[in-house]
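After the structure tokens below, expect a handful of questions from me.
In this view, the complex is presented without one of its protein chains, the others remaining in place.
Showing chain A:
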Amino acid sequence: METPDTFTLLPLRLDAGTKAISSSQPNPPSSLAAELQSLNTLHRSLLTLDTPHTIPPAPIPVNPKRSAQVNKLRESGNADFRKGKYAEALKLYTLGIEMAASRPPWEPSGLVREELAGLYANRAQAHMAMSQWPEGSIDAQCSVELKKVGNAKAWWRRGRCMVEMGRLEEAREWVEEGLEFEGGEAELKSLMGEIMESLARKEKAKGKK
């Protein structure tokens, strides 16, 4: 290990045209290669900045442009969903997710969480409207992962997808966890009741056989 006064000199090379950094070894270790790649990506996004000294600004205040775009995509997705154009809505939500996820990395992560949670929850709904349960359940899980509290809709959606796929045990566990976070959310409760009913019915059917 290097002491605070020393470091390990790595064989690096600078591309004169693109200013990309690469290792001058023929086969660099994978960790170094990956790190250099993320360094070059970061460098490119730094170059798009127009702040003085081209340093990333403090996280707050946020540049409102991207938030507006993300919101617009979500709104038009919602509008399409209401009209029953689920495939279009899905496309718009996906675009919105990409837009939100490609926000420059130094901007507030809380905002990214908030935006992505909403978009994933909406995309889950669009998937569900087209009976694509596996995709719906994963999107709802993503949404919950980003925002556990105050996201009853996403909890409910994954539970519902699980029920539709016949994975009742998993659905029960999931909704139980959801109820812990959301307290007495009426829709989650009624879904729970439904799951318990079908589980009981299944037990009965098994007993009969």
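The rule is short, and it goes like this: a contact is a pair of C-beta atoms (placed from the backbone, for glycine too) under 8 Å apart; a residue touches a chain by one contact, two chains touch by 3 or more; residues count from 1.
In this text, contacts and distances are computed from a predicted model.
A single chain of the complex does not appear, and UniProt lists its protein name as "Translocation protein", one of "Translocation protein", "Cytochrome c oxidase assembly factor 6", "AP-3 complex subunit beta" or "protein-serine/threonine phosphatase". When you scan A:L90, A:C142, A:V175 or A:M192 for touch with the missing chain, the hit is A:C142. Listed residues A:V70, A:M99 or A:L116: the one in touch with the omitted chain is A:L116. In the full complex, chain A touches the omitted chain through residues 1-2, 4, 7-10, 12-14, 16, 19, 21, 31-32, 35-36, 38-40, 42-43, 46-47, 52-59, 74, 78, 81-82, 101, 103, 105-109, 112-113, 116, 118, 122, 125, 128-129, 131, 133-135, 137-138, 141-142, 145-146, 153, 160, 163-166, 187.
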